[in-house]
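Of the protein chains in this complex, all but one are displayed in their positions.
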Amino acid sequence: MAVKGLGELDQELDGSKVRVGIVHARWNKVIIDNLVQGAKKRLLELNVKEDNIIIESVPGSYELPLASAAMFEKHDVDVVIPIGCLIKGSTMHFEYICDSVTNALMDLQFKIYKPVIFGVLTCLTEEQAEARAGLIPGKMHNHGEDWGAAAVEMVTKYSPHLTKISGNK
Amino acid sequence: MAVKGLGELDQELDGSKVRVGIVHARWNKVIIDNLVQGAKKRLLELNVKEDNIIIESVPGSYELPLASAAMFEKHDVDVVIPIGCLIKGSTMHFEYICDSVTNALMDLQFKIYKPVIFGVLTCLTEEQAEARAGLIPGKMHNHGEDWGAAAVEMVTKYSPHLTKISGNK
Amino acid sequence: MAVKGLGELDQELDGSKVRVGIVHARWNKVIIDNLVQGAKKRLLELNVKEDNIIIESVPGSYELPLASAAMFEKHDVDVVIPIGCLIKGSTMHFEYICDSVTNALMDLQFKIYKPVIFGVLTCLTEEQAEARAGLIPGKMHNHGEDWGAAAVEMVTKYSPHLTKISGNK
Amino acid sequence: MAVKGLGELDQELDGSKVRVGIVHARWNKVIIDNLVQGAKKRLLELNVKEDNIIIESVPGSYELPLASAAMFEKHDVDVVIPIGCLIKGSTMHFEYICDSVTNALMDLQFKIYKPVIFGVLTCLTEEQAEARAGLIPGKMHNHGEDWGAAAVEMVTKYSPHLTKISGNK
Partner (left out) sequence: MAVKGLGELDQELDGSKVRVGIVHARWNKVIIDNLVQGAKKRLLELNVKEDNIIIESVPGSYELPLASAAMFEKHDVDVVIPIGCLIKGSTMHFEYICDSVTNALMDLQFKIYKPVIFGVLTCLTEEQAEARAGLIPGKMHNHGEDWGAAAVEMVTKYSPHLTKISGNK
């Protein structure tokens, strides 16, 4: 999607009290590692304490939704950033996994009423994934940074206001 | 979709008691800003008080559904207009985000039994988005206006009649 | 879909005690009006009383599912026929709206355990929609008639047998 | 899908105590009739008593999911075989109905925790449907037979073990 003029944030973000879980798939290691580092770097810049960033892995992207659900209880985090990198292959595996993972991560938010950031690349080529992981100099920034920023923003703005709807007071 | 003869409204609309939340993504700022202004303009025309229009932002369209859910509690609004502008890029990100966001916004209505207006453009080119934001003179009207009108209409006609099904009396 | 031999109904239908809500979108007025009239005509032929047919409108097809849910409570109807006419345009709006509306109408039946008829045309051209509204002489019949008949049939055959699953006795 | 070596059943099936509901759409009558007869024939071969096979119809495939749900209560059956025949036409009706019906039938199983067999043909041509209904000699077997066998197998193997998850003990 085009990035023609990203609007400015309407609020200062301070992550000093935010606990973040990152759970990443292990396929396409170089790309994943860079995305995870990008997310972590941005979280630290927003004052998230290193101790409050918990990183775990799962085999592939299909495992991300259930693992994300468990991360909230396992590590008492406020938000989870599931990170995966799906690249189109010759079968239809890509299409069905992308679809079910995207929808399951979205829906998970409405089961736990806590934010789950969408850190999954759905690329047609490896080059597209490398670019979005900030691995091709001069092309694109590391998208993990956006996900780190989104995590702190969503917790700050909306987590305190999801109690009534969730039934947890 | 073709606009061959838009049927007339079957009821007068008065928004003087309606509280509206607008939550918009920040990508594609110029387009988004115009859509938000279009929605606000129409709301004011329908007698919604300026104080009863609360506007917030999230990073991208994926964040709209959870933020929309939270807006109801955070600002005690009757309806939310989530506004985003997705434009097809080279990966499959557009397809999976459009699909999950559209379905999550639709489904959210059946979790809270309050209207959520669909203010997300799903365009193949930037020009298509500009036209729908009313930015290309002589082409199309600002679609934000439709969303503002739909918000007042849905609250007026249906919000009082969604209590039994929701279990909130 | 081909209509090669429509099987005969296995039961007489009598709509004299059935209350029907019709909620229609207002885009593509001529087509919509004819579909609504077709549905109403067939309902009357099946002995539904004119007073028991309640007709309302919403702006577009996206609004149909929530409005359909509300119609049950607002007018104490036994079945709702949501009527819309979506025609493919240049963006991807058609695809995402068709998908989310179809699924939401289907799913609504399992939230309220009452029938919701699928009265939404999903056409690639205006001519296809006109034909299905019975507006092109000698081509197709008005599909609204089918929806009216389906409404009475579903209520007659199944509404009394959806109490246990719904938890309403 | 290719049928290269269908593995053998790992258990004897005895349908003598199984009650089966068949609910079929009425479009494409010849095809539907053959599919229903194929299912019934196989059920009888597996010792299902003729009195324990209840057959009803609905207008089209969209009506199958709600009718299937009602069949369980209306006729106290252990399993439902919804049978429909969708054939691609010129609009997008086929795609949206196929998608929503398939997903609704699948999901219904997790609302009632009883098996619902997938007896819906989703064909691009009438000839494909005829072949799958066993109407083209020497081509394919009547798929209704598979559905009848699947119904007895699923009840036998799994119905007694879906009580805890359903909350019905």
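By written order: A, B, C and D. Residues from 1 in each chain.
The rule is simple: a contact is a pair of C-beta atoms (placed from the backbone, for glycine too) under 8 Å apart; a residue touches a chain by one contact, two chains touch by 3 or more.
Everything numeric here is computed off the predicted structure, so don't read it as measured data.
Where subunit A meets the chain that is not shown, the touching residues are 26-30, 32-33, 56-60, 62-63, 65-67, 69-74, 86-97, 99-101, 103-104, 107-108, 111-112, 126. Residues 1-10, 88, 98-99, 102-103, 106-107, 109-110, 113, 115, 118, 121-124, 128, 132, 146, 149-150, 153-154, 157-158, 161-165 are the ones on subunit D that touch the missing chain.
FYI, only the chains that are shown with their structure count from here on.
Rotation relating subunit A to subunit B, from a C-alpha superposition: 70°, rounded in steps of 5. Separating the centre of subunit A from that of subunit C, both taken as means of CA atoms, is a distance of 41 Å. Rounded to a whole number, the gap between the C-alpha centres of subunit C and subunit D is 25 angstrom. The set of subunit A residues that touch two or more partner chains is empty. Screening every pair of chains for touch gives A-B, B-C, C-D.
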